[in-house]
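With one protein chain withheld, the remaining protein chains of the complex are depicted in position.
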Amino acid sequence: TDLEVTHWWTSGGEAAAVAELAKAFDATGNKWVDGAIAGSGGTARPIMISRITGGDPMGATQFNHGRQAEELVQAGLMRDLDAVAEREKWREVIKPASLLESCTIDGHIYCAPVNIHSWQWLWLSNAAFEKAGVAVPKNWDEFVAAAPALEKAGIIPLAVGGQAWQTSGAFNVIMVALAGKDNFYKVYKDKDADFAAGPEITKVFKAADDARRMSKGSNVQDWNQATNLVITGKAGGQIMGDWAQGEFQVAGQVAGKDYTCLPGLGVNEIISTDGDAFYFPLLKDEAKSKAQEELASVLVSPKTQVAFNLKKGSLPIRGDVDLNAANDCMKKGLDILAKGNVVESTNQLMSADSQKQIEDLFSEFFANPSMTPEDAQKRFVDIIASAD
Amino acid sequence: MTGQTYAGRPNKLLRNLNAKIASIPMILVAVVIFLGGTIWTVVYSFTNSKLLPRLKFVGIEQYERLWVAPRWIVSIENLAIYGLFTLVFSLVIGFLLAALMDQKIRFENTFRTIFLYPFALSFIVTGLVWQWVLNPEFGIQSVVRSLGWTSFTFDPLYNSEIVIYGILIAGLWQGTGLVMCLLLAGLRGIDEDIWKAARVDGIPMWRTYLFIVIPMMRPVFITTLVIIASGIVRVYDLVVAQTSGGPGIASEVPAKYVYDYMFQAQNLGQGFAASTMMLITVSIIIIPWAYLEFGGKKRG
Amino acid sequence: MSHSVSIKDLSLSFGAVKVLQNLDLDIRDGEFLVLLGSSGCGKSTLLNCIAGLLEPTDGQIFIKDRNVTWEEPKDRGIGMVFQSYALYPQMSVEKNLSFGLQVAKVPKPEIEKRVERAAEILQIGPLLKRKPAELSGGQRQRVAIGRALVRDVDVFLFDEPLSNLDAKLRSELRVEIKRLHQSLNNTMIYVTHDQIEALTLADRIAIMKSGVIQQLDDPMTIYNRPRNLFVAGFIGSPSMNFIRGEIAERGGRRVFHTDGVDFSLDGYDANGTLAAGRKVVLGVRPEHVLLDEDIVGSDEIHEAVVDIEEPMGADNLLWLKHAGHVLGVRTGGTRRYRPGTKVRLGFDMAVASLFDAVTEDRI
Amino acid sequence: MSHSVSIKDLSLSFGAVKVLQNLDLDIRDGEFLVLLGSSGCGKSTLLNCIAGLLEPTDGQIFIKDRNVTWEEPKDRGIGMVFQSYALYPQMSVEKNLSFGLQVAKVPKPEIEKRVERAAEILQIGPLLKRKPAELSGGQRQRVAIGRALVRDVDVFLFDEPLSNLDAKLRSELRVEIKRLHQSLNNTMIYVTHDQIEALTLADRIAIMKSGVIQQLDDPMTIYNRPRNLFVAGFIGSPSMNFIRGEIAERGGRRVFHTDGVDFSLDGYDANGTLAAGRKVVLGVRPEHVLLDEDIVGSDEIHEAVVDIEEPMGADNLLWLKHAGHVLGVRTGGTRRYRPGTKVRLGFDMAVASLFDAVTEDRI
Partner (left out) sequence: MANPGSLNTTAAALDASSGRLGSEPRGARPRRVLSSRNIIIYGTLFVAAAYYLLPLYVMVMTSLKGMPEIRLGNIFSPPVEITFEPWGKAWATACTGLNCDGLSRGFWNSVRITVPSTLVSILIASVNGYALANWRFKGADLFFTILIIGAFIPYQVMIYPIVIVLREMGIYGTLTGLVIVHTIFGMPILTLLFRNYFTSLPEELFKAARIDGAGFWQIYFRIMLPMSLPIFVVAMILQVTGIWNDFLFGVVFTRPEYYPMTVQLNNIVNSVQGVKEYNVNMAATLLTGAVPLIVYFVSGRLFVRGIAAGAVKG
């Protein structure tokens, strides 16, 4: 049966990864009809939602982990995967368990997670530090300490692209790393405004202030342009998710030699479980409905997980697979994952609306030196207070 | 004879029947889509709709939130500056180019296509190119500095104070070609005799344009004005492709606020509230104008 | 004598259509020249060339003895009334009149004075605030005249300026234009189809045909001694009667012989000799056909029958049948002839014209 | 008798400008009606109303006894020549002519025939392939006429159709239009400023002033017995001489008294009684002013001095000074008077008109 699958994996590596999914699905005797639309969030999501609400849904669609599809489910437009999950014991195999939790609404499972992307990485240019004459830092504090030397050498210490999501992303990474998982949860999961106003978080804002100072002069927009500053040694480092690694690879750089990756900023080796999941709209066609279940099962199967995540450069959602071919940094990630040092991502914890407000705040904070950390924290507290 | 004297006015509805039939699409679109859609939007702006429109009314909460959001305030300011300059410059430059094209020049077609091509290219990428060109590291600034003028500074996209003007540069680049085309079409409608009369009267070229030709082109100018203005109000791509609203929120615009909150933040209510505010502003300007334009005189 | 406008060897073609052909024309300073010619003969084109609005294919144009062939219209010192008016549609009548003056930086009170005066002459005072679209045809034409009148230039070019005005207004404006010309003493080139206008206004009349000037003379000469058949037939309404025939000799006197009848040529003022046997065309204007008691000093008796009578107020137009021709005759409006009446017919040879049948030139 | 076009109580205003005012007009089937009136009096507006191109503010219009007040122009069976031509600029002349026929689905050969015939009449055969922009003013006007001529309709509306044509062509076309009218026998409403046209073509003439019809009569009545001062002054060129004065009695006979001189009113055909002392205006056309030997049966002797002489070909126009008035006189073209000559003066009272000085109506 033909099943149309929409997703926003379009770049070279991503497409290759999708091909693995398709191959596995086609092997079941069905056919994967590809509906790729680049540009997550703003671009792809309204399209998918329109298709679903317009009464002409696709067979399956990618969303980020988290609460993006909540309302579609509540509107009764999505298929629950309870049967497949039951049969294939998803609750046991899928690790970390939070992944499946965010697929669960009112006790039913509505999505099949496929990979884990983590945000908590600091990418460092070895060449830049060499030029500045300081050792490659091992953690955030060393990095901050090295900043003046870098600046003297005409190097931007920290590259931060202009897009809003990059700044708030970096802030959250700093929070997890410096304040720790529990405090992170207090703020984002419990939405504890009082706590957010407290000294723990003030510390985080101080660090963000450092980051802001260090990022001055990175006149780029796109994240990969910022990464490119690191690759070319014009910048010392960048806080960016594991997808940045692709850029280093394409540029022919080798982890450890040309660049260094510090998960959890080298302070607190915890990674978040961002990532993608597939949702399945309710279809009238019997055969297609069956194919949907088959697809769900294929997506989670160990073989597909290995093949897919190797190509994608992300981590698998189950602990029972073996990723020998993974590179250095990825292995670091796997280790952390294996240790269970994971934290739910903000996508899972907060509504997109609140996240957007936080994005706006940090976007402004990073660009506007006259905004004190105290002011920023005050506004942050307000957002947390009203967040959902 | 008696019958005819009393032959009354025929049914009003049936007069101009063809015109009315031909206007059905317009009426339908105006009523169902634009009026209906607007009412729909306004209604949902009083709800807390998130991903999907849902009728859970929350009063004017969305509006309260809107008017305390710093980003919205900045957006409005930016739109005012950007709008004013775009309007003035694209009309002036567009008309200047159109007037030049109308001088019976050689290669008119080539020049016209050159001025118009930016309009044809998707702004996702041309925005990136402008981002490069205006980038101080490898754009114009670096070229000029490498020529020896080392203190030269030109980084409009990375300076919060002037970023909106940087966007203006690219905006004009993209939009003036179309303005030129519109005005050129208008110029081509001017009767040659008018030019002759002006030449005999000894009226210099620029005054002929200013006082005779431009007034004659009033309808075209109105069209152009509406096109430019609606482009300004809806400006989005331009900002996204060049600065994503940055640095910080320095180059945010209202339309972007609307989209971001509708689709990224999944807060339809907030997006609708913002777009309702935009619509109210536009209506405040347009309705009196329409009244003046259509209210008085009748034709044919 | 100095020439105001002088045209040498002017030719103009629109693509394959040759409109003006090696045209020469000298207009004296302060002269009122009327251009007459059949529709489409190139009058407007000629004016446009003089004004500098059309570029001649060949030839030269001098204004005030200055070669202006390549000069801009504004540097030629001309004012023009366009056949198509060419009013500025977005300007009020007042603005239409005053705009050229404002541009020329004429002082405000002076502008007002001139506009007021023109409006008064043209009787458009109450219309000054209107736009051209709100005027009648004749009113528009008057605005077009006004736009030229307010200007202070050496040469005025008027292209059928009164054609859409009623007779009363037309004769009033005719007088005003004449007066204006006399007071300003500038040169006027005036295209018209109205013969009364032509004859009353002109110092000289130029008659054009297909881009060539056929005759340039004072009105009376044109009327009474047309240089060729075309000119003769063109001037005068109803037009001249033409009778084909030949010169014959009857007892030492030349006669005009046609269809078996002879008309004595006594009193005809010929350019050369009238060789017997020469094929000619006799041209007699309707008012020079004499009836009954008007005939004096002629012994020939020609009888004709009234075919149609057309009373035209002051005059009476008769169409007579005589020896196979139809002749138009103009008599006083009070003399009436029923169709069928027999009348005696004679020609006033002193003001008749003979044309060579081949060259069509007057002899 | 059936009416072809009948207008009842028609009013039209452009905003505050009242153009037509309670106008009534009945035109008989097959009649040739000429509309005359001063520039801007509402002639074109009236035609536009009849054609259905302007909506009257009030009143009704009947064509062929059918109330068409609210009908579409195309359903009224009319053809029209616009004063402004309104040619389709993107169509060749030929297309311009045939468009209406194509719309009416006339068969092709028939269209060709009619276009060819119209082109021949209008002498625009060689121009058929041109666009309007490539034509001279007169040629455009002919195309505009042609567009109406080819059509086969009940009512023709002609708005100054010949105003931009040369005299020769104009008289030819005048004849053609008359002929066309006679052969088709449809109704013509014809606006013109040319009095010759009006007088020769019209079955009846309607004289308009400021949107009101002043007189509707056959040409001779209009000319000789104008209903009021306006009509009298409007018709005739040069226009009628008006002398203010009063009726007086001299030995039982009525005389017209002005400035110390009397003119006998013998022979005047009054509408009512001529009460002595009534203030009146005497109107005498220039051709009814008699000079010297033309004066018959009058014992009064009035002397006048020739002021200006204007020879106009067939006629001679004299301006005489007499008892403080200036009088225009038309004499034959061959009689010449030097300025300063003294002449004897008389009026042909049988064709003169007397108007009440206050109401301005004829008495």
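Chains: A, B, C and D, in written order; residue numbering restarts at 1 for each.
Criterion: a residue touches a chain if its C-beta (ideal position, glycine included) is under 8 Å from a C-beta of that chain, and two chains touch if they have at least 3 such contacts.
Everything numeric here is computed off the predicted structure, so don't read it as measured data.
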Contact set of the excluded chain (shown chains only): A, B, C, D
Using the touch definition from the top, which of B:Tyr82, B:Phe95, B:Phe115 or B:Tyr158 touches the missing chain? B:Phe115
The listed residue (B:Leu66, B:Leu178, B:Ala198 or B:Ala265) that touches the chain absent from the view is B:Leu178
Contact partner of the left-out chain, one of D:Gly137, D:Gly283, D:Pro311 or D:Gly328: D:Gly137
Those residues of chain D which, in the complete complex, touch the missing chain: 48, 51-53, 72-74, 78-80, 82-91, 99-100, 103-104, 131-135, 137, 140, 147, 151
What is the set of chain C residues that contact the non-displayed chain in the whole complex? 55-60, 67-71, 83-85, 87, 132, 137, 140-141
Where chain B meets the left-out chain, the residues are 12, 15-16, 18-20, 22-23, 25-27, 29-38, 40-41, 53, 93, 96-97, 100, 103, 105, 108-109, 111-122, 124-126, 128-130, 132-133, 137-139, 143, 173, 177-178, 181-182, 184-186, 188-189, 191-192, 216-217, 219-220, 222-223, 226-227, 229-230, 233-234, 236, 255, 258-259, 262-263, 268, 271-272, 275, 278-279, 282-283, 286-287, 290, 294, 298-300
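As a convention for this text, only the chains that are shown with their structure count from here on.
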Taking each chain's centre as the mean of its CA atoms, how far is chain A from chain D in angstrom? 92
What residues in chain A touch two or more of the other chains? none
Which chain D residues reach two or more other chains? none
Going by the contact rule at the top, pick out the chain C residues touching chain D in the complex. 14, 17, 36-40, 42-45, 83-84, 134-139, 142, 159-160, 163-171, 193-196, 199-200, 220, 223, 233-239, 285-287, 310-315, 330, 332-334, 348, 351
What residues on chain B touch chain A, complex-wise? 50-52, 54, 69-71, 131, 135-137, 155, 157-158, 160, 242-250, 259-267, 270
Mind listing the chain A positions that touch chain B in their complex? 41-43, 45-46, 49, 53, 68-72, 75, 162-164, 219-221, 351-353, 355-357, 360, 363-368
